[in-house]
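Working notes, structure below.
One protein chain omitted, others in place.
Our next item is subunit A:
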Amino acid sequence: MARESLGFEITELRLGLPGEPKSLVSTNKNEKKRMFSEIDGNGDNEKKSNTGGNLKTTESKAQVVGWPPVCSYRKKNSMNEATKMYVKVSMDGAPFLRKIDLGMHKGYSELALALEKLFGCYGMGEALKDPENCEHVPIYEDKEGDWMLVGDVPWEMFMESCKRLRIMKRSDAWQIERTYIEIDEIKEKNV
């Protein structure tokens, strides 16, 4: 499989053998900026407004206190065990890991905002839209132990498969990338 330009090879990070089929990969993978436009429009609302707009709409729904009149006991106990999806989030350079409940968010843009708030790393939303120019890149470990770029798959699929999150410095991503290229090259040589 031909490699993309270097900036997007981070998406090729795999711990599995090269060539193994990945059912999680979305179909228009080969588009240069695909994951970011997907994040913007896929898991979230159909509106293609900017992140802030989306969030405002969803947030303002929840902001009227006590409406709809569902009693707080019912609200608390209606959460399915499955919807309490706390995952660890680490950020390179931050001394402590944090935990975030994926079930609390409706889509990637909300997640981006939550991560920004947690770590004070502003620009997470932008990172999801324009990876080349961002300092931090969110990646996640899926159920199979592979590290994936956040945003490739539909939000629900992401929620199910995400085991932990990591906010990586772009510069670090290069390091790992290089290691994998080397590993792959070695493997190819040995085939």
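In this section, a residue touches a chain if its C-beta (ideal position, glycine included) is under 8 Å from a C-beta of that chain, and two chains touch if they have at least 3 such contacts; residues count from 1.
The working rule: contacts and distances are computed from a predicted model.
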Which of "DELLA protein", "DNA-directed RNA polymerase subunit", "Cytochrome c oxidase assembly factor 8" or "F-box domain-containing protein" matches, in UniProt, the chain that is not displayed: "F-box domain-containing protein"
Contact residue for the chain not shown (choose from A:Gly66, A:Pro95, A:Gly120 or A:Gly145): A:Gly66
Footprint left on subunit A by the chain that the document does not show: 45, 57-58, 61-62, 64-74, 77-78, 80-82
